[in-house]
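Here the complex is missing one protein chain, while the rest keep their positions.
Right after this comes chain A.
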Amino acid sequence: MNVNQHTPMASPYGQPQPGYGQPGYAPLDGGYPAPYAPYNGPTSAYQPGAPPQGPVRGPPVSGAPPVSAPQQYNQYSHSQGEMQNGPPPMTQAPPRPAVSQSYNPAGMNMTGPPHPSYPQHYGPPPTMQQVTNQMTGMQINSGPPTPAGPGYAPPNSSQPPVSTAYTAAPPTSYAQGPPPASSAPTQPPPPSGPAAPQQYYGGPSPPSQQPFNSSLPPTSQQQFTPAPPPSQQTFPPSSYSGPMPPASQAPAPPVSQPQQSFPPPAQPTFSAPPASQPPAFAPGPPLQNQGSFPPRGPPPSSQPGSFPPPGPPPTSLSSGPYPGQMPPQQHPPPSQPSPYHSGPPPPGVQMPPTSMAQSNHLPPGPPGPPGPMQQPPPQPGMPGGFPPQQNGAFGQVRGPQPGYAGPYPGQPNYGAPAPAPAPAAPAQKRLDPDAIPSPIQVIEDDRAKSTEPFTTGVRGQAPPLVTTNFQVKDQGNASPRFIRCTAYNIPCTADMAKQSQVPLAAVIKPLATLPPDEIPPYLVDHGESGPIRCNRCKAYMCPYMQFIEGGRRFQCGFCSCVTEVPPHYFQHLDHTGKRMDCYDRPELSLGSYEFLATVDYCKNNKLPQPPAFIFLIDVSYNAVKSGMVNIVCEELKTLLDYLPRENPEMDSVVRVGFVTYNKVMHFYNVKSSLAQPQMLVVSDVSDMFVPLLDGFLVNVNESRQVIESLLDQIPEMFADTRETETVFGPVIQAGLEALKAADCAGKLFVFHTSLPIAEAPGKLKNREDKKLIGTDKEKSLFQPQVGFYNTLAKECVAQGCCVDLFLFPNGYVDVATLGVVPVSTGGSVYKYTYFQAQSDRERFLNDLRRDVQKLVGFDAVMRVRTSTGVRATDFFGSFFMSNTTDVELAGLDCDKAITVELKHDDKLSEETGALMQCAVLYTSCSGQRRLRVHNMAVNCCSQLADLYRNCETDTIINFFSKYAFRGILNSPTKAVRDTLINQCAQILACYRKNCASPSSAGQLILPECMKLLPVYLNCVLKGDVLLPGADVSLDDRAYLRQLISCMDVSESHVFFYPRLLPLTKLESDSLPVAVRDSEERLSKGGVYLLETGLHLFLWVGASVQQELLLNIFGTPSFSQIDPSMTSLPVLDNPFSQRLREIIDSFRAERSRYMKLMVVKQEDKTELIFRHFLVEDKSASGGASYVDFLCHMHKEIRQLLS
């Protein structure tokens, strides 16, 4: 509800700040800022919608939420959280755990009693209102949302989903339901989380909050405070309450607020709970808050301060309707946490008595025991009243923001008006972005928590997030670097799985590169007879095999079949039944290891030849003119010394070959005995063949002279070419035939420029038709134009021919079709649209270097075996499947991940858990045939709560995106989007229904582990693939679609939710804390670095300090910055050095080189940059985070009713 309000809030803000209005999203975020200058702007925009509300809710909400949010976080974050928890009841010790936080938008609104009413009111509005609005918002919300525009409206609703539950009514519900739930959840280290909420509450609580205030309240309240001060706070808070806020710490305040806010409402009642709640949030959000938070402290404080002002207005509003609600809402949140609480729950539960609040509280209580871990609190936090905070937030925010730099910095921009606290007040109505779950907060929390190495021995334990640096100790399960699961407790039965709708999937990156401090998998040689395997299911020897009968036999952990131990492998058992040599043998003690394969595992029963790399270079007019040919040839001369090898001492055994082509193919004989290379032209492209064998694939060292001569001459030979037509099918065929002739596997590097229109197999025509977009025929654009490439891909796979495609298009090249072969063969597609030698050279070369050098396996077959009861049913990634079980990869490199979906086909038992063994048979780059085995055991649960407590949102998003991106091949894009939203809503509704403590229907309650699901999902939905903007070409969409299909969790995470770093201050040993991807967070006086895994932007605010400019660019003037630069000048100052270090380290982290783009504020290029501010409304119509949360909330409510 509150959430919804947010939007509304926007409007509210809007009012205050016309400026914001439009930015819509920005505004939201701006919301905070709004108070500052921005708001005004935006607000206005919003206002339209909001206006009405504005007056009422608006002000309160907007204002409040923001504030509160931060607070929440703060609270959650750590100390506060706990603290609060303490006070409240709960401690959300384990931030993460906090499964769900409930936002009670409605709650927010609510005045205690009103809640019920709110729900109703909100009901409609709920979606949006989220926080602030709650009160007025609630009502208003409904209104506002609409005003906001369709987009918003939904979004709003979506927001709720975030993590917390918005409940208009929540109050009640929270109080009751939540508690229990929350208690259960205990996990929720939540304490902190709860705390956050509390904060919110705090805000809201003023009246009721007070209790909250104690801990969280303050924060949340801060925001709220302003608005709601007392009653209002409640509203806002509740709705947006904590959950959200936490997310964005800076913004967090707002976020948390919402949640908290909820609590707050509840708080009043449950004063304690509120407190707890905040903590709950804290867990999640806390981090953020914390990070930024220093502010927290302040924010809260400030907030409070600020709140008051805003508060009043809000209050009034809220007070009316919300007050009551608020509290309840808050409670609800707690409830969510409950799941976590479970552990602690009992205690917590009680506490939480009330819903959210309780839960939070509870946790706190329990947390104490369980430890901070008890996320439960967080949950509460979630619920925490968003509203209040938000309101408060604004006010506070401003203050804090500056301080935070990160989070709020943005505001400054807007902020000019900053002073606009006043506006903030009006904003109150709106859902406070800071009150909704903040990814930054969650990430920071997880980071803070993961100080110890992660040991894989414990079944069912979720690893740290991908954004966290941690060390892994393999104790029997595969490292999360190899396998990440969506859930580490999977339901015992298919019914449960179906009910929850949580996808069961694993993202497997079989050849992942490990950090230097981790040991790569050991190579095990079982001798001539090959690896020991189960007789029935053929699973490989692993720690799950149970040795019996004194070690003479072993029982398979997958299928339970008993197999004789071969004599040479026999070993006595010790008194515990373990083999004496258990720790001497990797396959008995580790999760990942490799077997040396015997000849039986080789194609044609012949040991493989060393692989070959073939470079196929387009030399048509465009290729030459763009400089590509020159660059490639120049680079290859040195690059060939870095072909992959396993032993750095030795020369690589990989052989190389060269082909150039336009509409005919040119092969080169570079035999070492020749004085000059020889060129062999094959014009018969309709029936490709390889004109020579000996001399085509050569050892680099032996033929170095000839190769260098060749690479010198290629650019010269074609310098005057006028041939513009190219072929493509025959190019791959040529490489394939060459590998066939040499009887080896290998990789083709194809450098291609244009749509292959020359007469040849695989000829394509331009079919880019913008008119089809959005229609049922859109899907055909993602399908290959001709069947030829599918057949070709099949042949490539059979030969172990992996294709990497480098595209340099100047127009439509039909990536959807050209990419078929690379995608099916485990290759990669790189695309450099409008390639220009000068500016793109570095990116291309780095990609090429990495692509050539990286470790890669060939001719691989991956098989996933699972214990009886589940089955790998579907696979996503770059590969080919000729049957339903074997994933065939012509090439498999260290960056490729395969997502595997598992389904039940029987019951699982809680005792044995579920096992998964992923075996990859491949040929190493030295030509050795090997089997890499990754084992993974997860728990099975009979309680849904366990499922929700041990899942990983990042992985779920990874799965969802791949699932959706495949879906668009067969269904209209809109249907795919709806499916995603629907499934997400079902997941959250199921949680709400089965795990969260009862609370008002208007309250949005999110599982702690999934509180970011809405924001991430929104990012997926509004991505270019599913929701293209007018300037996004079909090729780009197809390219991204294919690219994402083989991304691992870490890459997909940053891709969907880019990392945005404020660069005002740089410390030498740590990165600045990121801020949320919203324009609101950008400060006009700051410089920000945004990274998506594909792009790297340096955003420079218009009023940035001279000193900063001097440090970075060496120029004192903003206007003298050259926006076309792709690398920063090397300046001898610590700041510049550190910044370049950071950029380098980012690039090193990603599998593709990111070109640096300098974006000056208000420059044309800023449009591109804004595209990546994913929490904002997008130009293509994608919802803002807040709006989406509201929409999600609405969906959930519909499901629940």
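Going forward, a contact is a pair of C-beta atoms (placed from the backbone, for glycine too) under 8 Å apart; a residue touches a chain by one contact, two chains touch by 3 or more; residues count from 1.
Everything that follows uses one rule, which is that contacts and distances are computed from a predicted model.
According to UniProt, the chain absent from the figure is "Protein transport protein SEC23", selected among "Protein transport protein SEC23", "Osteoclastosis associated transmembrane protein 1", "Calcineurin B homologous protein 3" or "ELMO domain-containing protein". Touching the chain that is not shown, out of A:Met541, A:Val664 or A:Val1054: A:Val664 (per the contact rule at the top). Touch with the chain omitted from the figure is made, among A:Leu523, A:Leu573 or A:Met717, by A:Met717. Between the chain not shown and the residues A:Ala494, A:Leu680, A:Leu1110 or A:Leu1128, the one that touches is A:Leu680. Among A:Leu692, A:Leu855, A:Met881 or A:Leu1071, the one in contact with the hidden chain is A:Leu692.
Take chain A: the residues that touch the chain left off the picture are 664, 666-668, 671, 674-684, 687, 689, 691-695, 710, 713, 716-717, 741.
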